[in-house]
Each structure stands twice: as structure tokens, then as C-alpha cells.
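Pasting a structure below so you can have a look.
With one protein chain removed, the remaining protein chains of the complex are shown where they sit.
What follows is chain A.
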């Protein structure tokens, strides 16, 4: 079975810690990145199954990161779960336009993070199983 690896880009340490705990217990390998500026480089280096991206990040907004990721030929198909502060309205429209795979509004129930992540990662995981080789070396 392919390794389930998620990169969590979130600047709030307590939120990141809680999400990491929940996902780890569900069998995910979680890497936390607090800086928006370093996010893309981390994605390129780690090549995670999926990314959880906070919209409001210091230094670089989640929207910019998402737009650049989608423009990348190699990494562009990575599923991204966007965490929005206001949940609905303009933020959400902007994130959808930038190519987010799914959204989750803060504050969220713990089970919702896991469910949303599993949902966007499922096609990728299924594809890698069919290909017969996980990305993990």
C-alpha cells in the first residue's frame, strides 16, 4: 500500500499540532510547514500525496501558493485542501478559482479534516496502487 503523506501548511502551532495528532492516528505521515514562503519548496522536495493549505498565511497567501502550484507541470495535480477562515463567500470563490480541490472552514470538527483529506487523496492513492508502485522509496 502507498504511503499516505500530507504536507500541512499552517502558521498556527496549536492548530497544526491538533491536525497532526488527528491525521497521524489515522495512519497519515504528517509534515508541518509554518511558512508560506517555504511551502512550495517543501512540496517539491517531499512530493506529498496531498497538501492542506491555510488561506491566511504570513508572508505569502495560500492563494498565491496554490496558483503557483497549479501552474507547475510536475506538481500541478497535487490535491489541495484549503483551510479558509471565513468559510464561505469571496475567499472560497477565490480559492475555487485558484484550483483548490476542497475547502474546510475554520473552526472545523476533527473528523471533517480527516474525511476531507481522505476524499481528495483517494484518486491519487488509487492511481498509485494501480500503477503497482508507491512513490515512497
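As a working rule, contacts are C-beta pairs under 8 Å (C-beta built on N, C-alpha and C of every residue); 3 or more make two chains touch, one makes a residue touch a chain; residues count from 1.
In this section, contacts and distances are computed from a predicted model.
*Asks:* One chain is missing here; what is its name in UniProt, given the choices "HTH cro/C1-type domain-containing protein", "Membrane protein", "Cell wall protein" or "ABC transporter permease"?
*Replies:* "HTH cro/C1-type domain-containing protein"
*Asks:* Among A:17, A:72 or A:93, choose the residue that contacts the chain missing from this document, as touch is defined above.
*Replies:* Result: among the candidates, A:17 touches the missing chain.
*Asks:* Can you list where chain A touches the absent chain?
*Replies:* 12, 14-15, 17-19, 21-22, 25, 56, 85-86, 106-110
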